[in-house]
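The structure under discussion is supplied below as structure tokens; questions concerning it will follow.
Here the complex is missing a single protein chain, while all its other protein chains stay put.
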Amino acid sequence: MAAIVHPDRNFKYWLISPAIFLLLLIGLFPLIFSLVVSFMRVTMLETDTSFAGFVNFVQLFRDGRLWQSLAHTVLIMVVALPIELLLGLAMAYLFLDRMPGRQILVSLLMLPTIISPIVAGATWRLLLDNRYGPINQIIGWFAGHPVPALWTVNPTLVYPAIIFCEIWQWTPFMFLILLAALSNVDRSLTEAAEIDGARFWRSFRYVVLPAIFPVMSVAILIRGLDLFRIFDIIWALTTGGPGTMTETISVYTYVQGFKQFETSYTAAIAFLVIALLTVVVTWAIRRMGLAK
Amino acid sequence: MSDLKITGLHKHYGTYHAVKGIDLEVPSGEFTVLVGPSGCGKSTLLRTIAGLEEASAGTVEIGGKDVTWARPRDRDIAMVFQNYALYPYLNVYENIAFGLRARRVASAEVDRRVKRAADMLGISQLLERFPRELSGGQRQRVAIGRAIVRDALLFLFDEPLSNLDAQLRDDMRIEIKRLHQELGRTMIYVTHDQIEAMTLADRIALLRDGKIEQLGTPLDLFERPATRFVAGFLGSPKMNFLPATIEAGQVALRDGTRLTLPPGRSAPDGQAVLGLRPQHIAKAGASAAPGHVQTQSIIELVQPTGSRVQVSMPLGGISITAEFAAHEVTMPGEQVRIDIDMTRAVLIDPQTDKVI
Partner (left out) sequence: MGYQAHGAGKMTGVPFHRRAETKLALRYLTALLLVVIFVFPIYWLFAISFKTPGEIFAFPPVWYPKSIQFNNYAVLFKDGDAKTVGNSLVLASVSTFFAMIFGTAAAYSLARFKTGGENLAVWIISQRMMPPVAIAFPIFLLYVWLGWVDTYIGLIILYTAFGLPYVIWMMRGYIEDIPLELEESALIDGCSRWEVLWKVVFPMARSGLFATAVFTFVFSWNDFLFALVLTRTEVITYTVQVTHYFGGQSNFWSKIAAMSVLGTIPVFITVATLQRYLVRGISMGAVKG
């Protein structure tokens, strides 16, 4: 075959190179850099760049506060995600059929999702204020007497506060996606099921659910990962407090890196988190065929 | 000098061998049709000629120049796509002028050429409109307009009529034929429709499985098919194939019917497949002409098609189709005497599927 090559052969590489370069900056560099730094002993007090072995990683396993933060994170994920999913699904069904002004109502429901999470957190901080916040006032109406609940300080109330705020902001996300997914289900399938005698739950489980499953999985993946990384809302409401009660993994990492300046240790955490997430996310992306 | 010359062309898609060694030479001004069933490689071949696909092996020469590695725009070709490929955000005038503008042709010249092409295709009044306002047939004309305005050496058509309804397809076929006569350019036309192939082509290349099964004029392929595949592909309704044995100048069918081969026609004894076109099986008249044979059968199914009638009946152990004239009305269950024109019959070797 001739040694001459197609004249446009390199075009595709030119197109993609600036993006690849930048992506390597945030994709590969943090991974390698964290790994390297995690093998040193760099803290606020000393900058010892000699090889220190796995000392940071060992400390990781012994660090109770780290594992607690993971537990906190998982707690939030496990509570918020199902609620967002089910509530979003219910709302999607509610809005599925036409009704007057549906478009406007759906648009209004979108508002929580598009504001900044930090603003969402700040908003709820104001809402949940023990004296001047409307939430306590409303609860007081139902209870018959004033209820000055300290949502951002009381250990039993902090998690509900965080979770309410989180659900408030992100259920509309699920709702929108599921609404679109449900709208795209071919009507003839559910009608055939109805003729065959299937009632709602049967039809849902065997006809609707399989049809919306791919979209739902992507939404769950995105939301699940967002919940794992949750930071802004926590920061706005409790800053991880009281004490370290609501410290999630992101908050803990931030504190270690930017408050305690435990540079090498933070690098170790960062490395592990990136590495583990990469494995999980890559598996999920391939499994769902998102890259095709 | 031939306008298109393909030598030893191969195209692989990974492990899939789409084009398996094609040689084709098309003289200047000829209308060549590439036809075949889906997956035969005709579109791949066309796209490789156009430069939209890279050849895996072999060469492509256009106008005497080796263009195997050249960009599409350097090959001096124009192409009409199946889905018209009109730019929805440009009006008809700009759609047609697109290629000229890309080659930096002067505005005055662009205007002249666009108007001339529009006139030729009868779309001058649509120049200001946008594609979404046009009908299917009009869009196809604009697509053709865009091709002819460039005055290229080679014109490529990729199943341009497949998206049109039957009535429109007939009209457009005539347009394209007329266009070829007026312009006299070399045209390569891909279709899966054998009627388009038969009516439009100067020469047909029947493709099968990545190779050219037979190359020749429409009449060549129709009257003198090289293989069973060619015989069965062209002609509607399809040719009947009857398993038979040749014994001493006679074709013996499975049900005992014996058909005498016409004088001048000989074939070696042995197994064979007899190919008869429905048009060569008629309702029998008083006596058989030389080379014709008459026999009996019973009508199974009757399908009128306007001026003709397709009649199914058993013969030689299978159900064959004959084509009678409409007024020779028959009913299912009727006994009928048929007249077979054995001079047009085709004998196929069952081992090689080649015509004897």
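Each chain gets a letter, A and B, in the order it is written, and its residues are counted from 1.
We adopt the following convention: contacts are C-beta pairs under 8 Å (C-beta built on N, C-alpha and C of every residue); 3 or more make two chains touch, one makes a residue touch a chain.
All of these numbers come straight from a predicted model, not from anything done at the bench.
K.L.:
For the chain left out of this view, which of A:76, A:127 or A:162 touches it?
P.N.:
Result: among the candidates, A:127 touches the missing chain.
K.L.:
Per the definition of touch given earlier, which of B:35, B:78, B:114 or B:221 contacts the omitted chain?
P.N.:
The missing chain is touched by B:78.
K.L.:
Using the touch definition up top, pick the residue from B:19, B:34 or B:50 that touches the left-out chain.
P.N.:
That would be B:50, which touches the missing chain.
K.L.:
Please pick, from A:39, A:151 or A:173, the residue that touches the omitted chain in the full complex.
P.N.:
Missing-chain contact among the listed residues: A:173.
K.L.:
Just the residue numbers, please: which parts of chain A touch the chain that's not shown?
P.N.:
Output for chain A: 8, 11-13, 15-16, 18-20, 22-23, 25-27, 29-30, 33-34, 37, 91, 93-100, 103, 105, 107-120, 122-127, 129, 131-134, 137, 168, 171-173, 176-177, 179-191, 194, 199-200, 203, 208, 214-215, 218-219, 221-222, 225, 228-229, 231-232, 235-236, 249-250, 253-254, 257-258, 263, 266-267, 269-271, 273-274, 277-278, 281-282, 285-286, 290-292.
K.L.:
Kindly note down the residues of chain B that lie in touch with the hidden chain.
P.N.:
50-52, 71-73, 75, 77-79, 81-85, 87-89, 98-99, 102-103, 146, 150
As a convention for this text, only the chains that are shown with their structure count from here on.
K.L.:
Taking the touch rule as given, give the residues of chain B at its contact with chain A in the complex, in rising order.
P.N.:
Answer in residue numbers: 54, 57, 68-71.
K.L.:
Over in the complex, which chain A residues touch chain B? Could you list them?
P.N.:
1-2, 4-8
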